[in-house]
Structures are given as C-alpha cells and as structure tokens.
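Here it is, the structure, as structure tokens.
Missing here: one protein chain of the complex. Every other protein chain is in place.
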Amino acid sequence: MKGKTYDELEVGMSASLTRTVTEADVVMFGGVTGDLNPAHFNEVYAAASPFKGRIAHGMLGAGYISAVFGMSLPGPGTIYLEQTLGFKAPVRMGETITASVELVEKLPKGRCRFTTTCTNQDDTVVITGEAIVLPPR
Amino acid sequence: MKGKTYDELEVGMSASLTRTVTEADVVMFGGVTGDLNPAHFNEVYAAASPFKGRIAHGMLGAGYISAVFGMSLPGPGTIYLEQTLGFKAPVRMGETITASVELVEKLPKGRCRFTTTCTNQDDTVVITGEAIVLPPR
Amino acid sequence: MKGKTYDELEVGMSASLTRTVTEADVVMFGGVTGDLNPAHFNEVYAAASPFKGRIAHGMLGAGYISAVFGMSLPGPGTIYLEQTLGFKAPVRMGETITASVELVEKLPKGRCRFTTTCTNQDDTVVITGEAIVLPPR
Partner (left out) sequence: MKGKTYDELEVGMSASLTRTVTEADVVMFGGVTGDLNPAHFNEVYAAASPFKGRIAHGMLGAGYISAVFGMSLPGPGTIYLEQTLGFKAPVRMGETITASVELVEKLPKGRCRFTTTCTNQDDTVVITGEAIVLPPR
C-alpha cells in the first residue's frame, strides 16, 4: 500500500486505467460536483447542440488521471500538486476511455513531471496535459 | 437555458458555487472515477499519513469549477477548452468549499480566460488555476 | 418490523425478490466494493472476453439473496451465519434476476437451513447455494 518513491521512479515509466463511461457515471459525477449542465443532463437540449446529444463531463477524464496517480504510478502516498488539462474532444456515454500517465522528468525537491493523456476506443485524444506530483517518501 | 455570449461577457464578471464535501461525495466520486486511493478510502492508512485522516479527491474541487462554467458563467452552451489546477491544501470531509471563477481576459476567436479558485470555509485557498472557455454563440 | 421466529417457520416456506440488473447497479456495486474489474467496467476488454461483453458482479446476486433473508423470510432480526455460492452463469445488464430462498431444514439451536437460488428471466440458474440463518427470537 505504498507507491514508488522518487528514487524508484525512472523517466519513461507509465501506467494507465481504462473504463467505459456510462450514463450512471455521468449522473453520479453530476450529482457530486453539482455540474448539472444540460449538455450532460438534458437530452432534448443536447440533441439540438453542436454535439448532437448528451456528453460526459470533461472533468470525469481528469478523475481517471487522478486515479492512475493515486493507485498505480507513483501510487498510494502520492501528493498531487499541479495538473493542466486540454479538452480536445467530447466524450459520449458508451465510449471507453484510457487515461495514461508517463514520467517525463524528475524535478528538484522530489517532484516529478508526467504527461497525462486520455484517449478513446478509437485512439482519438480527448484530453491532453501534464501533471506535477510528489511521490511518497 | 443559454449562457452568456462572448459579447455579453465583461472582464471582472464572476460566479461561484459553494458546497459541503461529504463522505458520500467522496465514495461516489471514487466509484465513478476509479480513484479508490487509500488516502480517500482507508481511515487506518490515512490516519497514519501526513494528512492525519482521509481527505477528499482534489479533482472533486475541479468538478465544482466545471459546474460554475457550465451552469452559471458563461453558462449552458459553454465549451471547456483548458484548465490549469494547483492543489494547494487538502480538503477534508465536512469542509465547505467555494469554487469561484472570474473573467480576466477576452481572447481572440471568441475565447475567454478566467481565474478559477477554490477556497474552504476559512478562506484558505485549496485550488488555484486558470481556464480557457468558449462561451455559447 | 419483525421477521418470523423459529417456531413460526416451517420447512417448505419460501420467498423471493426479482430485479432487473442495470448498468447503474453495476457502477454503484463496483464503486462500493472496489471491484472495478474490467469484466464489469471496460466494454472494449469485455467484448473480447469469453463473455462477449460486460457482465454484472456475481456477488450482486448474493446481495439479492441477503435481501430476501433480511426483508422477507425470516425477515427483520434475522442473523446471517453462513452462505455458499456457486456461480453458474454470467448475468448481463438488462437481465431480470429472481433470488429465491426455501427453508429445507430446521436445525438445533434455533438455526435454519435454506436453499438459495438465483435465476434469470429465462429460468436459467445463475447462482446456487445454501444458507444458515438465525431467525429473530
């Protein structure tokens, strides 16, 4: 129950999590964040929007990235410091998203820089970004 | 059910959402993101950690920011393009978090730049950052 | 709000509960148990598996059996002592499962032995087993 320490980490290490986005995920994510935007919750509204139907919350994918850091790499004990997110494409319910992180630089003061990417089942990039995390000691 | 357009928006406009973080929020956020990190789900582990107890997912606060954009300012029809997040302090269950956004710059191509901040009930800043969004047309 | 006592129970008594398994049930069951196995959560993975798609958690059906004991027969006040489970067939989302229990033997010390079976809408047996419970006094 302890993730990799700074010394155990090497540039190029990566980890990922894959999950199908369901309507239930969107309902619960909306419930706990308060983001009840009609783009996610109103099919009549959403069908008339540029996306032609309800989409998932972009921040749900950011949650998957967080899951990879906290559970896999570096893993438990990691402290999340910074994250940048570029939302590149909408995610619809039923899509299967892979959140991947890769260590690209070991920084001073025990910090690490990772690239963070979410892709869908067709390898379309839906989220890009980078994170700075502090691995467990 | 339509947010403010680019032309209707003015630098300095702001909006916020305030919500108490409950244990149920953390359970559901973890369930839908897959982030079952022991820092959030194992009190014995967490009590022995630097945070001295379970904390909420940092990305939950990012969800609150997303909620303000999608529901208040600019509001429905907004397309989320970019977000930076600095996690400055842990959030415990029972804390009451306010997510605030403020328009700081109207950019070319119909885009807007906002500062995004989450503070707790004691005005401690827990998340800082900026976002680029595309208001509805 | 009190179930049947040992003296009120007779061999051959039975009760059941029927429920359609939804995607939301699977998402929430996985969230609260931590069982985010890709067989339940990753459609791309599951489609390539022997089951040709996502299936529900087998233990969800065990939860239905527990529900019959605690709510119907013997009912409130029952103490669950033992359960055996044989998982005979996968359950897909959309299937309608009936969990049935039947009293087959009154044991010493106030205990009762039940057969416990889950079947789907086509009468295919998906779970078999037996339970020992202590009815309310």
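What to note about this one:
Lettered A, B and C in written order, each chain numbered from 1.
The rule is short, and it goes like this: a contact is a pair of C-beta atoms (placed from the backbone, for glycine too) under 8 Å apart; a residue touches a chain by one contact, two chains touch by 3 or more.
Please read all numbers here as calculations on a predicted model, not as lab measurements.
Seen in the complete assembly, the chain not on display touches B, C. Among C:Val11, C:Ala67 or C:Val125, the one in contact with the hidden chain is C:Ala67. Listed here are the chain B residues that touch the chain not shown: 22-24, 26-28, 36, 38, 41-45, 54. In the full complex, the hidden chain is touched by chain C at residues 1, 17, 19, 24-25, 28-29, 31-40, 42, 45, 49, 57-60, 62-64, 66-67, 70-71, 76-77, 79-87.
Please note the rule applied: only the chains that are shown with their structure count from here on.
Superposition angle, chain A onto chain C, using Cα atoms only: 120 degrees, a multiple of 5 between 0 and 180. Ranked by how close its mean Cα position lies to the mean of all protein Cα atoms, the top chain is A.
Remark: chain B and chain C have CA centroids separated by 40 Å (rounded to whole angstrom). Mean C-alpha position of chain A lies 35 Å from that of chain C. Annotation for chain C: residues touching 2 or more other chains are 27-28, 31, 36, 41.
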